[in-house]
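One chain of protein is taken out of this complex; the other chains stay put.
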């Protein structure tokens, strides 16, 4: 699956995107975020508090309960501040 | 007093403005309009039906009951259609 | 507050008007009215009451300013002969926040339609007639009194 990071999520993870296999037993966005949170101090900082974070699946806003699959493009980012 | 006519009021009276003495016994806009209405067929056409007409005293919208004086600038016109 | 009122025959430059409104403002809302392209409409001619027009518009800008924290307001209204598709009126408002800018812009347009002394005369298929006022415009303006 393709993972994208924006704004401070990108800065904390140290990368804008990466391609990873769907972790085993990981069915929704919340599962995925908790797996990412243990990868490093930077990832822990980015994914430690989901209340500060938002996500999209295949370029559409999604809740933490949303189901994910191997072919999805998944993005993590802070609440948006455009306009 | 100075009288101004706009849009079809101007066309029916045949003039854009005129200066006339305040007619005796004429205290408000309704009185004035009824005096003007008897001046000619054109004026009768313009002032015959006050529901179709609006007026201003000294460049401010005014009701037919509004009092008028010798030094006033009085304008008669149809409902406005700008914008 | 910065106020600009112009009654003119010439077209206006909306970009320049917006730039003039924006100084330090976060939010500029505008409305531009155009002569509709309708089947047989050939020409629209606008007449106004010089002096009263500017006073009425200034008064309504003052009312808008009393209701919302505006930084600037601009009203440009064209008079004379216009063709279908041509811009006829521009209203722009600037505020720190968009909510106030939108509300004031809509308020000014509603009052311009019902209180500013302009009259439209249209020519269709060689026949010229004065345009009647619309009841919907009165209703639009009345809602600000509630």
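Read from first to last, the chains carry the letters A, B and C; within each, the first residue is number 1.
In this section, contacts are C-beta pairs under 8 Å (C-beta built on N, C-alpha and C of every residue); 3 or more make two chains touch, one makes a residue touch a chain.
No experiment lies behind these values; they were computed from the predicted model shown.
**Student:** Would you list the chains present here that the left-out chain is in contact with?
**Tutor:** A, C
**Student:** Considering the whole complex, which of C:14, C:42, C:58 or C:131 touches the chain not shown?
**Tutor:** C:14
**Student:** What is the set of chain C residues that contact the non-displayed chain in the whole complex?
**Tutor:** Contacting residues on chain C, toward the hidden partner: 13-16, 18, 22-34, 36-37, 85, 87, 96, 98-99, 101-102, 105-106, 109, 140.
**Student:** Which chain A residues touch the hidden chain?
**Tutor:** 4, 6-8, 56, 59-61, 75, 77-83
In the analysis below, only the chains that are shown with their structure count from here on.
**Student:** Roughly how many whole angstrom separate the Cα centroids of chain A and chain C?
**Tutor:** Taking the mean C-alpha position of each chain, the two centres sit 48 Å apart.
**Student:** Report the inter-centroid distance (CA atoms only) between chain B and chain C in whole Å.
**Tutor:** Taking the mean C-alpha position of each chain, the two centres sit 26 Å apart.
**Student:** Just give me the whole-number Å value for how far the CA centre of chain A lies from that of chain B.
**Tutor:** Comparing mean C-alpha positions, chain B is 73 Å from chain A.
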